[in-house]
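Note that this complex is displayed minus one protein chain, with the remaining chains in position.
Just so it is clear, A, B, C, D and E label the chains in written order, and each chain counts residues from 1 on its own.
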Amino acid sequence: MTNGHLDVITRAVKLFDEVVVAVAHNDQKQGLLTTEERVELLKNTTSQIPNVRVTQFDGLLVNFALKLEATAVIRGLRAISDFEFEFQMALMNRKLEQSIETLFLMPKEEYTYLSSRIVKEIARLGGNVEAFVPGVVAESLREKFTLG
Amino acid sequence: MTNGHLDVITRAVKLFDEVVVAVAHNDQKQGLLTTEERVELLKNTTSQIPNVRVTQFDGLLVNFALKLEATAVIRGLRAISDFEFEFQMALMNRKLEQSIETLFLMPKEEYTYLSSRIVKEIARLGGNVEAFVPGVVAESLREKFTLG
Amino acid sequence: MTNGHLDVITRAVKLFDEVVVAVAHNDQKQGLLTTEERVELLKNTTSQIPNVRVTQFDGLLVNFALKLEATAVIRGLRAISDFEFEFQMALMNRKLEQSIETLFLMPKEEYTYLSSRIVKEIARLGGNVEAFVPGVVAESLREKFTLG
Amino acid sequence: MTNGHLDVITRAVKLFDEVVVAVAHNDQKQGLLTTEERVELLKNTTSQIPNVRVTQFDGLLVNFALKLEATAVIRGLRAISDFEFEFQMALMNRKLEQSIETLFLMPKEEYTYLSSRIVKEIARLGGNVEAFVPGVVAESLREKFTLG
Amino acid sequence: MTNGHLDVITRAVKLFDEVVVAVAHNDQKQGLLTTEERVELLKNTTSQIPNVRVTQFDGLLVNFALKLEATAVIRGLRAISDFEFEFQMALMNRKLEQSIETLFLMPKEEYTYLSSRIVKEIARLGGNVEAFVPGVVAESLREKFTLG
Partner (left out) sequence: MTNGHLDVITRAVKLFDEVVVAVAHNDQKQGLLTTEERVELLKNTTSQIPNVRVTQFDGLLVNFALKLEATAVIRGLRAISDFEFEFQMALMNRKLEQSIETLFLMPKEEYTYLSSRIVKEIARLGGNVEAFVPGVVAESLREKFTLG
C-alpha cells in the first residue's frame, strides 16, 4: 500500500456514499505481509477518513462487489503499463458481471510513478521509503526486512 | 459523436443522479457540424436515456462544472493515445480546480478503437458509418458530405 | 489457449494454404497443462477448421519453421504490451533466420483484451471462463483447479 | 515514401503472388506531391521488384481491395503511435468489409523510427535525406523545396 | 515554454559547462509568438540561471549543434507520446550527424503531463495558466489573447 492508494481512497470518498477497501486473500501467493497485516495497516492509515471500510475477501472481486451491493469498482490509474492491465481486468470483470462498472481515478501526479515493487526493493536494500508509503507501512517494511 | 460516446453516457447514468452532456462551443474552430447541430444530435440520441441533459458551454470545462455544482467530470477511456491526452487534461483541470474530480469509464470493447476522425473520413469517402455512429449522426454526415 | 487464439487461427486459414499450430515444448517450465494436453486441446478445438495441423516442437521456432518449409510465422496482436514483446521476438527471429517473415493478425476486438493469465486466475477463483476460452479448455481448467 | 515502405513491399512480394501498391487519391488534401507524382515515384523505385503493381484509387480502401479481389491488406508496423492508428483502421476496415483481412509486417529495424513527417521537415531545412528515402524521392523533395 | 522546460534547463546546467537554449526559427509556421518574442521570454525566465545562453537558429538542429561545437542535444522526456517522437527525432539526428548525441532528462514529475497545447487552450479560454508557465509567459499569453 503506497501513498498513491491512500490518495485514491481519499478522492473516492468525496464522490460516493461509502467506500469499501477490499483486500484480496490469496492462499497460494504469500506476499511480504499476510492478508491480516495488510487489512490492519489499511485500517490504521484510513482511520481518519470518513465512510471507509476495510475488509478482506475470497474469490472473485465481482462476486464480492455483488454481495456488497456495490455499484462500481474504483481503481487508481497511473501509467501506461497499468492501463493495459487495468483495461483487461475491467473488461473481464464486465464480462463476468455486467452490472458492476469499473471507474478509474487518477492519483496525485507525484504518485503517478509509484511502484510498490520498487518501494519494496528500496526497503529491502535499507533505503528510506517514507516519501512513498504511509508511516506505519514504512515501519512495517523496516521490521520485515530487518528480521527477515 | 460515436456509439462509444453514447455507450459511456448510458453507463454513467447508472452511477450518478444526473448526467450533463456538455458540448464545448468554439468560436474559432468550426467543425463539420455547428455547436447547435451537435447539441441537437445529442438530444435526439439520448432522448430515451433518463436523467441526461445536453447543453453547450463556453470557456473552461471546470468553470462550467463548478457552475453546475457537478462533483465529477466523466470521460470515456479508449486506447493508449487517448490515455495520454486524457491524463494531461485531467491533471490540468485538477490544477485549475481542485474540487472537480475526473472519472474514467470504459466503453464497450467493440467501441474501443472507434475514432471520430476515421469515421468522418469514411463518411467523406461515401462509406456506410452506421456501424459506428447513431442513425441520426450517420444521416447528418451523409447530408453534409453530399451537399458539401 | 483463449478464444482469441482460435479466432486468429480461423483468419489465418483463409489466407494461407496450410496453417501449423506449433506448441513449444518446454522441459523446464511446467505450466498448468502439459505440452501433450495443450496439443490435445488445440486438436479438439480446431478439428472443424480445414488445413490446420497441430504439433509440438522443441528448440527454436525459426528452426522448426525452416524444417516445415514455412514462409511465415503468424502471430495475433492484441494490445500495447503485446506489441513490444512481439516486436522484439519478431526482430530477433529475423536476425536468427532471414528467410522467415513474421506476420501479425488482429483478433476480433472483443478478444483484444483477453489475457490468458487473467483467465487462469478467474478459473482458479472458481469463476466461469466460458466467455473467454473454448468449452473444452474451460472444462479442463475446471478439472485442474478442482483437483489441484 | 520512405525506405521503410520499400522494405515492406520487398518483404510482401516474397509471401504473396501479387502485390498492389495502392495510392489514395485525395481531392481535398493536396500534399507536397500530387497523386500522379507519387505513383510515378513508386513505379520508379519498385520497377526492379517482381509482381508489384502501382496504382491509385478513389474512395474506400476496402472497396478497392474487393474490386481487385485481394485477400488481404498489408501494412507496415513501426512504433507504438503507429500501432494505435493502424489498429483502429484495421478494425474499422473489418467492420466495413468482413472478407478483407489486414496483415502487418515489420520493416527492418533501422527503418522502425522513420517518420515521413520528419523526413519532409529535414528536406525543407535543406538537410540530406538520402539515408531515409529512395534516391528519386530525395531528388524530388530537393526540387520541390528549392523551387517552392 | 512551460515550467517543465525551465525545470529541464535548471537540471542541465548542473551537468554541463554551458547550456544553449536554441529556438528554431520557422519562416513558414508562425506560432502564437514570434521567434524574437520566444527568445526574449526565454532570456527573461533564465536570466538567473548561470551558464545559460538563449539563441535562435535556422536550418537543422544538428548543424547548429556542430557550429556551436556542442557535444550533446538535451531534451526533456515527459510521457509516452513524447517518447515516440523524441526517439524518432534523436535517431534521425544521429543519422544526419553521428557526432552529436541526444541526452534525455526528466522534468519534475508535476510537470510530466504539462502540454503546451493545452496550456495555450486554457489561456485562450481565459483560464489562469500561472501554475503551468513562468510569470512572464502567462502575462504574454494573456496579452495575446486579450488583444487577438
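Here is the rule we go by: a contact is a pair of C-beta atoms (placed from the backbone, for glycine too) under 8 Å apart; a residue touches a chain by one contact, two chains touch by 3 or more.
Bear in mind that the values here come from a model prediction, so they are computed numbers and not experimental data.
Participant: Specify the residue from the set E:32, E:66 or E:105 that touches the hidden chain.
Facilitator: Here the residue in touch with the unshown chain is E:105.
Participant: Using the touch definition from the top, which of D:36, D:58 or D:110 touches the missing chain?
Facilitator: D:110
Participant: Kindly state which of the options C:68, C:91 or C:138 is in contact with the chain not pictured.
Facilitator: Answering carefully, the residue with contact to the hidden chain is C:91.
Participant: Touching the missing chain, which residues of subunit D?
Facilitator: So the residues of subunit D touching the missing chain come out as 80, 109-110, 112-113.
Participant: Residue-wise, where is subunit E in contact with the chain that is not depicted?
Facilitator: On the side of subunit E, residues 11, 14-15, 71-72, 77, 80, 83, 87, 90-91, 94, 101-106, 109 touch the unshown chain.
Participant: Would you write out the residues of subunit A that touch the absent chain, in ascending order?
Facilitator: Interface residues of subunit A facing the absent chain: 79-81, 113-115, 118-119, 122, 124-128, 131-132.
Note that in this section only the chains that are shown with their structure count from here on.
Participant: CA centre of subunit A versus CA centre of subunit C: separation in Å?
Facilitator: 33
Participant: Roughly how many whole angstrom separate the Cα centroids of subunit A and subunit D?
Facilitator: Distance between chain centres, rounded to whole Å: 47 Å.
Participant: Suppose each chain is reduced to the average of its Cα coordinates; what separation in Å results between subunit B and subunit C?
Facilitator: Centre-to-centre distance between subunit B and subunit C: 38 Å.
Participant: By residue number and range, which residues of subunit C touch two or more other chains?
Facilitator: Those would be 80, 109, 113.
Participant: Let me know each pair of chains that touch one another.
Facilitator: Chain pairs that touch: A-B, A-C, A-E, B-C, B-D, B-E, C-D, D-E.
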